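The complex is shown incomplete by one protein chain, all other protein chains being positioned as in the whole.
We just call them A and B in the order they show up, numbering each chain from 1.
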Amino acid sequence: MTKLRLLLTASAVVMALGAATSAQAARGSDGELKILYWQAVSILNPYLSGGTKDLHGSSMVIEPLARYDEKGNMVPELVDEIPTVENGGVSKDLKSITWKISKGIKWSDGTDFTAEDVAFTADYCLAPDGGCQQRAYFSDVTKVEAIDPLTVKVTFGVAKPFPYGPFVGSQSPILQKAQFKDCMGPKAPECTDANFHPHGTGPFRVTEFKPNDVISFEANPYYRVADEPHFATAVLKGGGDAASAARAVLETGEYDYAWNLQVEPEILAQMAQAGKGVIVSSFGTQVERLEVNPYDASAAAGDARSTKQAGPNPALSDPAVRKALSIAIDRDLLVEAGYGEAGRSTCNFVPAPDIYASTKNNWCLKQDIAGANKLLDDAGWVMGSDGVRTKGDARLSLIFQTSTNSVRQGSQALIKQMWQQIGVETELRNTDPSVFFGGDPASPDTFQKFYSDVEMYTNNFDGTDPEKYLAGRTCERIPSPENGWLGENISRYCDPAYDKLAAKLAGTGKLADRAEIAKEMNDMLIEAGTMIPLIHRGDVSARAANLDGVRMNSWDSQLWNVASWSRKK
Amino acid sequence: MTDASQPDMQLETLPQERSRAMQLWGRFRDHKGGIIGAAVFLIIIIAVTIGPYIHTIDPQFLDIRSKNQGPSMLHPFGTDNLGRDMLAQVLAGGRLSLSVGMVAMALSLFLGTVVGLLSGYIKWLDGPLMRLTDLFLALPLLPLLLVIIMLFRETLRAIFGPETGIFILIVFVIGITSWMHTARIVRGDVLSIKNQEFILAAKSGGTREYNIILRHLLPNVMSSIMVSATLGIATAIITESALSFLGLGFPSDFPTWGRLLYDGANFLQITPSRVLWPGLAISLTVLSVNYMGDAFRDALDPHKVKH
């Protein structure tokens, strides 16, 4: 572990030095850039596929008006500045935002980039029957209009304290109107050529696209920065698994950059010893958590299973049990075994950005088996002869479900043993991720149905604003048979006071006030024990030792600044 | 033959059967490879059955401080990345893998042989049975598994408990998805044998159909079945690991050989013993079954005359 830390520190130093020396490289002077994504890119139109890999792939070609840098700050890309209330870009009533597009930006086919393209992009996503996957970014948008060729105004139906949804971040980049105008609504999937070879304003343009396999790029001759990108061509290869992707960068040196290497930390550390590459990581808002089921999830409950009608969960409805489960877990150990530098212990639902991160719940950071046992003793749970506590008919025997993934199965085993020490028996279950996260209402194994007592997975929010993420825990977001199990409130938490705060957050404009409300909501969730946060997860990738300019970013595409990547001379 | 003569016949055949078994055993004993194979197989079975009583470390116990260790006195096979003892895991895994391998192999062999014999010998069954085989060959395995698990896991868990329920499910799944090769091969053999003189002779001699199948056809297709059996055990053990890797097999805290090998593959350069032992265990099992199968086949071979 210390070895890995050392490597990372070393890499940070190297990166800082590298950034200084590489600034002089000219466009296309550095040959070929080889990037490896073990999940292959399927399509380069993020509106038709919201998969992370597809967003990253398309971010090399098409760009939003503004995006997030590696610290989570918004930076202008195709505009001169970020509109705010202060500079008049956002209206006083928070119902509209006006973007001023920079002069002289061209598409990769040489035509001018105009406000019409921006307005068209909104129409494209909002067209009925198109199945636009980024529709949430355009929620409450009533109108997007091109005022003049370089000015575009977005109007919302309600006041938007955070109006940076549309056209910000890799999820909602701008499409070219000329290329996509015949691809609206139901015709969207039929424009294969446009979806595979979109014209963009980004540093690269596509020369060949093999879906789910490999994409070949060349430098965009019309890119707005004269000496960028430094690489003349690029390949984005896909397929395989995370461990072998890491090997191709760290050990054999066949590739320059490998994305999302969620493998056991000692494997990465051992590979990095070969010296061909370095491991890079960064943190966004991902939290690996345990959701705790307040309702009876046993098969005996029949159709009402895991809903309010099934009645309370015999074990987990007791707040003492929930708290004991949380403090019995040694989070640092989970980090050490499965995440290494890409994880930190956390007790928060919203772990970042810093202004939103609460410190009130840090009691959970320290494992306290004795304390947990005492809590259970006091609550009347009696240790049985088989090492499992009981209270009346209820037995502390839990089904613990998660998706299939070797790191998660390791964490499951560790948690099982920790809970054993406080008299809790655990049956482990793992489900194929495409089923677990698939949401098929006919399947009993989806995470929304929650036919188990405890389940573990990761969730996060895009960008830096947690409003929607927190609103996902209101009463109306509880998945149930009535709403077809659609809803984010997996732990079925319901508190009118919380709902009120959520409404208040939606109407508050000042950042400091928003942060206060968000923290309060976060603390309510944790205090109720409805969810047990475990690990604030980062992203881990690997880059070749001679690749400069990589600024690992968890707030946007990891390839957000690929234009300024260069080969160390 | 009339029904009245049946009891007499049984009385007659009893001693005959016994001497036949003795004869078989005598021939089996002469086969050196078979004896060694049987010995190794027996050792493996004894090891996984009584091993855990001698090496008493709990295979599930995590000791994170002693993770990724090489072989030592305390952990003869080393430990894995969560500090579990590998020897204990290999022993515990052997119980599951061997039983899954044997039972699933037996099931698939039985299904395959029955379908193959019937469709090869009985003309009007050939079409339907072979089209059924085609169907099973064409079914995509993964979605099939997902559906089976979705439909039956809860029911079986409720009846037999989590461990046995999953065991039955896995054995069933592997059995019904791997019999097709055996069926096709047995059928091909039967087609070529059934027109040979000795079968025709038996037929014209008035031997009953099922007797022809059991006494004359079956021994003659034994060599292919034996190969299928040895290959079948390996396939079953490895398929099980593929299943648990997909989250469809045993829960992650029940080690099996295939799973240990799968989990260990990425640790190849850190702790080679993690892959060495489970890999060796699978290979030895398959090899020993293969040699036993060879000896068994030689012993059964109707043409082999003792010199």
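The rule we apply is simple: a contact is a pair of C-beta atoms (placed from the backbone, for glycine too) under 8 Å apart; a residue touches a chain by one contact, two chains touch by 3 or more.
In this text, contacts and distances are computed from a predicted model.
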item	value
Name of the absent chain as recorded in UniProt (options "ABC transporter substrate-binding protein", "Putative transcriptional regulator", "Aspartate carbamoyltransferase" or "NADH-quinone oxidoreductase subunit D domain-containing protein")	"ABC transporter substrate-binding protein"
Residue touching the undisplayed chain, where the options are B:Thr177, B:Ser252, B:Ser273 or B:Asn290	B:Asn290
Sole contact to the chain not displayed, among A:Glu264, A:Asp432 or A:Asp556	A:Asp432
Contact partner of the left-out chain, one of B:Ile64, B:Leu144, B:Ile176 or B:Leu218	B:Leu144
Absent-chain contact - pick from B:Val40, B:Val114 or B:Leu191	B:Leu191
Chain A, residues in touch with the chain not shown (by the definition above)	36, 40, 42-43, 45, 48-52, 129-136, 186, 188-190, 192, 195-196, 208, 210-214, 216, 235, 237-241, 244, 247-248, 251-252, 254-255, 274, 432-440, 442-443, 445-446, 448, 457-462, 468, 479, 484, 486-488
Interface with the undisplayed chain - residues on chain B	33, 127, 130-131, 133-135, 137-140, 142-144, 146-147, 150, 180-181, 184-185, 188-189, 191-192, 195-196, 220, 223-224, 226-227, 230-231, 234, 237-238, 241, 258, 261-262, 265-266, 268-269, 275, 279, 282-283, 285-287, 290-291, 297, 301, 303-304
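Everything that follows uses one rule, which is that only the chains that are shown with their structure count from here on.
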item	value
In the complex with chain A, residue positions of chain B that touch it	60-62, 64, 67-68, 81-82, 146, 150, 154, 158, 162, 245-248, 251-253, 263, 266-267, 269-270
Complex contacts: residues of chain A adjacent to chain B	243, 263-264, 266-267, 270, 299, 333, 336-337, 403-404, 406, 409-410, 412-414, 416-417, 427-432, 435, 442-445
